[in-house]
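One structure coming up, written as structure tokens, with questions to follow.
A protein chain is absent from this complex, but the other protein chains hold their places.
And now, chain A:
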Amino acid sequence: MFADYTWTELGSIFAMQGFAGLILFSVFVLMALGLAIIFGQMGVINMAHGEFMILGAYVTYLCSNFVQAYIPSLFGIYFFFAMALAFVAAGALGALVEWALIRHLYKRPLDTLLATWGLSLILQQAYRSIFGAREVGVSLPNWLLGSVPLTDIIEIPINGIFVMVLTLVIAIGVYFLLFRSRMGMQTRAVVQNRVMAGAVGINTEKVDRNTFALGCGIAGIAGSAFTMIGSTGPTAGQLYIVDTFLIVVFGGAASLLGTIASSFAISQAQSTMEFFLSGSMAKVLTLLTVVGILMLRPEGLFSLKMRR
């Protein structure tokens, strides 16, 4: 399949597809980070994670419309408010769900899967009733439009660069929150030994709720970033949920670095193959490879050595 192209063309194709893969990588990382926190740290399967992401996307959409209609002078920077609002909204819903649903099910991981699937159906239908079944898109401020020409053939869209920078910032933020802050220390303590953590005075229930809310909030930010590169529909979240779960499992459930590495591998493989094969075959091959590797190495790429 490479025979029809010259070397320079191949180089450009790989660069362009690699860049498209980087945007996919950013979305995967943002979604998978939230999931890795919830699944890796708490062992809870949140099938409604995609719907939390879509909540963030709809919040951004509402903000965009609101700012355009009432305070157009702020339109250039509305995105930052929207993102913060998306984080808060998704996080608040996450805390509510944890309180009402998840905390009763910590000892039954398979049942959380079913319950959160039910939640995702309810949220999807709620979005459809409120926002309609049609996909919606946000209008971007001018400074995010256009692209930077790198060479004659290669052009890089600015919104893609913005999403990538955003991903980097969020990933570093999550790292500091989990490994350099008091809250992160408490979270990790609860994961490693719940009873002992409780004995030294950590409020484990509160830590659970905060962790779950944090994961959902990051999903909200992911949704907000998602609006910049694609349109949003009520069922858009479901398209990504299986990929994201595979990414988290492939990376090694408890390892954030593994999550990032596996997002990179999967998004690049998919994006590069998409150019040469059809989109569906690229996805099939990527997922099959991941499932195959997981069957040979169930603990994923990066596994924590821990005594259970």
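Note that in this section a residue touches a chain if its C-beta (ideal position, glycine included) is under 8 Å from a C-beta of that chain, and two chains touch if they have at least 3 such contacts; residues count from 1.
One rule holds in what follows: contacts and distances are computed from a predicted model.
Engineer: Considering only the chain that is not displayed, what protein name does its UniProt record carry among "Aldehyde dehydrogenase family protein", "Urea ABC transporter permease subunit UrtC", "Peptide/nickel transport system ATP-binding protein" or "DsrE/DsrF/DrsH-like family protein"?
Structural biologist: So the chain that does not appear here would be "Urea ABC transporter permease subunit UrtC", according to UniProt.
Engineer: Just one of A:Tyr58, A:Phe162, A:Phe245 or A:Phe302 touches the chain that is missing; which is it?
Structural biologist: Considering all chains, including the one not shown, the answer is A:Phe245.
Engineer: Out of A:Lys107, A:Arg134 or A:Arg182, which is the one that touches the chain we can't see?
Structural biologist: In the full complex, the listed residue that touches the missing chain is A:Lys107.
Engineer: Looking at the full complex, which residue from A:Ile45, A:Ala197 or A:Ala236 touches the chain that isn't shown here?
Structural biologist: Residue touching the chain left out of view: A:Ile45.
Engineer: Using the definition of touch stated at the top, determine which of A:Ser147, A:Ser181, A:Asn203 or A:Ser278 touches the missing chain.
Structural biologist: Final answer for the missing-chain contact: A:Ser278.
Engineer: Which chain A residues touch the hidden chain?
Structural biologist: Chain A touches the chain not shown through residues 43, 45, 101, 104-115, 117-122, 124-126, 128-129, 238, 242, 245-246, 249, 278, 280-281, 283-284, 287-288, 290-291, 294-296, 298.
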